[in-house]
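Take a look at chain A:
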Amino acid sequence: MVKEFESSINEKDFILQGIKEGLRLDNRDIYDFRQLGITFGPDYGRSEVTLGNTRVLAKVSCEVMRPYQDRPAEGMITLSTEMSPMAFPSVEPGRPSEEEILVSRILEKAIKRSRAIDTEGLCIVANEKVWSIRVDIHFLDHDGNIIDAACIAAISALAHFRRPDITVIGEEVTIHSIEQRNPVPLSIHHMPICVTFAFFENGEYVVVDPTLQEEQIRQGDMTMTLNIHKEICALSKAGGTPLKMETIINCSQIATTKAKWITEQIQAALDAEKSKK
Partner candidate 1 sequence: MGNVTNENIINLNTAITFEAETFRRIQPEEYLRRYIQQHVRPDGRSFNHFRKTTVNLSCITTADGSSMVRIGNTTVICGIKAEVSEPNVNFPKEGYLVPNVDLSPICSPRFKPGPPSEQAQVLSENLNKLLKNSKVIDLETLCIEEGKAAWVLFADLVCVNYDGNVFDACVIALMSALMNVRLPEAVYEDGIVKATEEKTIILGLIRITYSASFAMFDGQHLLVDPNEMEESITKDGITVVVDETGKLCNIWKTGSSCSSEQLKTCISKARDRYADITSIIEIAKQAIKKIE
Partner candidate 2 sequence: MSSRLELIGPQGLRTDGRRFNELRNMNCKPSVLSQADGSAYIEQGNTKCLAAVYGPREARTKAQVLHNRANINVEISLAPFSMEERKKRSKSDKRILEIASAVKQTFEPIIMTELYARSQIDIYLQILQFDGGTVQICINAATLAIIDAGIPMKDYVCACSAGCIDDEPVLDLNHLEESNTPELTVALLPKNDKITLLQMESRLHIDKFQQVMEMAAKGCKEIHTVLDKAVRENIKDLLKKSSI
């Protein structure tokens, strides 16, 4: 098992001192996100997101399957977030580490539990055939804040995805190929965006979108998932340094502005993609 590469004590003190004075290594403001880049792949449902040096790829695919017994008229969404040693050298392939469990749970809550995608629209024939949408998230490079990057990648990939069109006549189901009929986009209720905060010095200093080095010295973290309608879809602060209530309320205000900005970025990228075609 490879041990993760840690910064030296000097570097850690330097970064912490900088944060106390409101300065960060890459010259950002403490509440600023890094440069966000969203590119869509040649096929539908493929999106690659770069957040500074962090790179995440999301690929959406679909299949016709039998629905779950307790939800016969709803489609299914599966999220796969396996961490490979490519981005995480200290991870053993095959065994989910604690971090991976947290990341996959937060993303599941953000996308599945918040009902971002209309699953009832994925039903083809109740009790027999429904669409099963699978989102595979691959972490290519880890420089901090993979949760936010993964969420943006997943949501933009889902918004970009087109599934084959189908006609249902009685019990007969015909799936048209892409050449025959234009594929249909998924119906998205809202776009949940994750915003991660890192806390230092017993909750006195807050930073948005921490880099890997900042993550290594943080004492606590919190991820808020919101959408543009100012609804909090999920909240996760699992332990770490205790915080005052005002800090949390403050963070929620900051998160609302950030979520709005990110949603606009995603929308702009989607529009640019559409006009290309």
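Structure notes:
The rule we apply is simple: a contact is a pair of C-beta atoms (placed from the backbone, for glycine too) under 8 Å apart; a residue touches a chain by one contact, two chains touch by 3 or more; residues count from 1.
Inclusion criterion for the candidates: all candidates are chains of the complex that A comes from, given by their letters.
Being a predicted model, the structure only gives us computed values, none of them experimental.
Candidates 1 or 2 all belong to this complex, yet only 2 touches chain A.
Interface residues of chain A, counted against candidate 2 in their complex, comprise 1, 96, 98, 101-102, 104-105, 109, 113-115, 203, 219-220, 222, 226-227, 229-245, 248-249, 252, 256.
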